[in-house]
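Missing here is one protein chain; the remaining ones are kept as they sit in the complex.
Here the chain labels run A and B in written order, and each chain numbers its own residues starting at 1.
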Amino acid sequence: MNALVNLATALADGSIETVDLTHTLDPDFPVMILPPEFGQCARFRVEEVSRYDERGPGGYWRNFSCGEHTGTHFDAPIHWISGRDLPNATVDAIAPENFVGPVFVIDCSAESAVDEDYLLSVEAIKIWEKTHGQITENAWVLMRTDWSKRRGAEYLNMREDGAHSPGPSADAVRFLVEERNIRGFGTETVGTDAGQGAHLSPPYPAHYILHGAGRYGLQCLANLDALPPTGAVLICPPLKIKHGSGSPLRVLALVERNSNAG
Amino acid sequence: MTTPIQKPPKKNPQIRTVVPTLPPASRSRRALAFTVAAAEGRFALQKCAMCGHIAYPPREACPKCLSMELPWTDVPTGGQLIAETTVQTSINTYFRERTPWRMGTVLLDAGVTVQCHVHGGVLRNGRVRMIARTDKSGKGVMMALPESEGENMADDKQLRELTCDPKHRRVLITDGRHMSALSLAQHLAGAGASIIFVGLAEDWRKPPKQAALEAIPQVEIVPLDITNTTSVTECAGEIGGKVDILINNCEYVRPGGIMGRRDVITAQDEMAVNYFGLMRLMQAFGPAMRGRGADGANSAVAWVNILSVYALSNLPEFGATSASQAAALSLAQCFRGEMAGSGVKVVNAFCGPLDDAWRQPLPPPKVSPEVLARDVLRCLQQGLENITIGDVAHDVRTRWIEDPRVLEKELTQIEGM
Partner (left out) sequence: MSRFSTPKRQGYDGVAVAVPVSIPYTRYSHESAHWWLARALGELVRCAGLTPADIDGFTVSSFSLAPDTAVGLTQHLGLTPRWLDHIPMGGASGVVALRRAARAVQAGDASIVACVSGDTNQVDSFRLMLSSFSRFAQDGSYPYGSGGPNSSFALLTDHYMRKFGATRADFGKLAVAQRANALRYPQAMMKKPLTLEQYIDARVISDPIHLFDCVMPCAGAEAFLVMREDIAADLNLPTARILSTIERHNAFADDPIQDRGGWAMDIDEFWTMAGIKPEAVDFLQTYDDYPVISMMQIEDLGFCPKGEAPAFVRANSFEIDGTLPHNTSGGQLSAGQAGAAGGFLGLVEALRQLTGTAGPTQVKDAQTGVVSGFGMINYDRGVCTAAATLARGLT
C-alpha cells in the first residue's frame, strides 16, 4: 500500500496536481443539435427549491434537469446501436476500475486552428508515438484541439451544412481500438466525432467503432492544455444511473508537477 | 386634428411612480356580454328577438314587449352627440387624476341613447362613430369618435387610455428566432415604438435574419431563453422596468398526439416553452408591468399571448401541442385575473397555422409572418383583448363560440366511409 501513501503525500505536498477537465454545468452551455424531428438532448436547467426564504427558511437547494449527454459527459457503449447487445454496457454496470487510468493526450490544436474539419489520422497518431512512445493498452486517449476555449456560436460552429469541428477519422478510431486496445477516447468538442462525422464511413465512426467494441467516450472536456502528453491519470466516474447510456460527470486528471504539459 | 403626443421625457428617478387606479369596475352580469364584445372590438347591444327593439343599458327583458330573448347583436355605430360635458370634478380617483374628461350623450342611429366617452375631435352636435373597448378596469365602455379619421386621432388622451398604441412605447418580442420576429419588429418600428427588445435564446446557435433585425434602429437584442428561469429572471432584471408591451411569440410546435409518440419528452418540451415558459415570463415580467400601468404616456399597457387557435379545441394531428396551448390559454386567464387592477391588458391572439416547416403538410390558408405582425399591431392600436389571426383561426373560433361541443366533434371525427 505504499503506492497510495506515496500518492497521498504527493497530492498533499503538491507534487501531484489535480486538474479539472470539466465545463461548468450551465444552462447556456451548448448541446448536440440533431435534426429537429429527432429527439433532442435536454439542456441543463435549474429551478430553485428554496433559498432561506418562505420556501425553506434554513436552506438553499435546487432541482436540476438535463440529459445523460449534457455538458461534460461520459458515453457508455450502449449509447450507440453498435454497442446495444454488449455486456456491462450501461454506466451502472461498468466496472469501477475503468473510471481511473492512464491517459495519453494527442495535441491537435495547431491543426484544428487552421482546419476546423481536421480529422486525426492513423498517420498522425504514429508520428505522435514516435515522439511520446506507443500508447499502452487499456488507456484513455484524449484529442486536444483547444476547442473548449471557443465561445458561443463558435463552439458548435453550425452552418447550413451542419457543424464543423475536428474529430478522429474512422481509420484512426479503428487503429486505436484494434491496434492499441484503448479503454476510451475523449474530445473537447460536443461529441467524440467530428462535426461532419455523419458524412464519414461509417457515419459517426467514433461512436460506432468505440461503443461497438465496448469502449467509452468522453466529450466536452476542458483544460486539456494543462495535461502532459503522457503520464497523467484520468478519473472519470459517471453517475450510477440505472441502465444509463451516459452521464454528466466531473472529470479530473492527476498530473505530476513539472511534467511537460502541452 | 388631434395634437400629437410628444415622446415622454426620461423618468425622474426621484418621483414615485404613479400607482394604477381604475375606472369603475362593477357591472351587472348581463352587462358583461357588452364587455366580451368590446374586448373583440365589436359594438354590440341587446336586440329583442321578438320586436326588434334595441335596449340599453343592459336588461333582463325587453322594455317594449317583455320578451326575455335579448341577444347581443352588432348594431350600426353611427350617431349624433346631443349633449356633452367635460367633467372637472370626479368622485372616482382614476378620473380625478385625468380630468378634464369629456363625456356625452349620443343618439345612436340604432335608435337608443347612450352615455359615452367623447373624443376631443368630435364637434359639438357632431356626427360620431362609436367604438366599444375595454377600459383600464377591463370592462367594456363606449367612446364616440369623429365620423371620419383625423390626423393623430389615436393620440387623443382619452382614446389612448383605451388602446395599447405602441407609439413611444417599449416592446419586448420574446423570441427573435421565431419567423414572426422580424415582421413584428418592422411593424412596431413603423408604428413608433421607441425601443424594440428582441429576446434571443442560445446565442451559441446563430439565429436566422439576425442582421435584418439588427438593421432596425429601435431593435436591441437581449439574451432571453424562456425555458431557463435564470435567463428570464436576468432579462427581467435588466429591462423589466422598461417593457410597456410584451409580445410572447415563443412557441414549441410538433406534430403528433398521444399514441404516435413513445414518450412524453416532446410533450415536456412543448410544455417547457408553451406553458412553463409563459409562466416564467409572467412571474418575471408581470410584477413590474403591473406596477407601471399608470406610468405616464409610456405606461405598461399590454401583454400579448400569441396562442394557437387549437388552444380552444384540440386538433389531434397536433394534439399534444394543442394541449400545451390549452394549458397556456388557461394560464393566460389566470394572468388576466392577477393583472386586473393594473390597467395592463392581457391580449390573447389566436393564430391559425403558420406557414412554417412544422405546419408544412397542412393545407392552406396559412398565416404569414407579415399577417401575424399586422394583426398584432392593429390589435394593440385598437386596444383589443381577443383577436384571431388568419382565416383558419377565425373559422375555428367562430365555430367554438357557436358551440364548442360541435367543434370538438368536427375536429376529432375520422373521415367517413
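A few notes on this one:
Assume a contact is a pair of C-beta atoms (placed from the backbone, for glycine too) under 8 Å apart; a residue touches a chain by one contact, two chains touch by 3 or more.
Bear in mind that the values here come from a model prediction, so they are computed numbers and not experimental data.
The undisplayed chain touches these shown chains across the complete complex, B. Contact with the omitted chain, checked across B:M1, B:A61, B:I82 or B:L123, is made by B:I82.
Check B:P8, B:P57, B:G150 or B:P316 against the missing chain and you find that the one touching it is B:P57. Along chain B, the points of touch with the absent chain fall at residues 23-24, 26-28, 30-31, 34, 56-58, 63, 82-92, 94-95, 101, 103-105, 107, 113-117, 125, 135, 137, 139, 141.
FYI, only the chains that are shown with their structure count from here on.
Centre-to-centre separation between chain A and chain B, using Cα means, comes to 50 Å.
Residues of chain B that touch chain A in their complex: 202-206, 225, 227-231, 263, 265-266, 269, 357. For chain A in complex with chain B, the touching residues are 27-28, 30, 33, 36, 39-40, 42-43, 45-48, 151-153, 155-156, 158.
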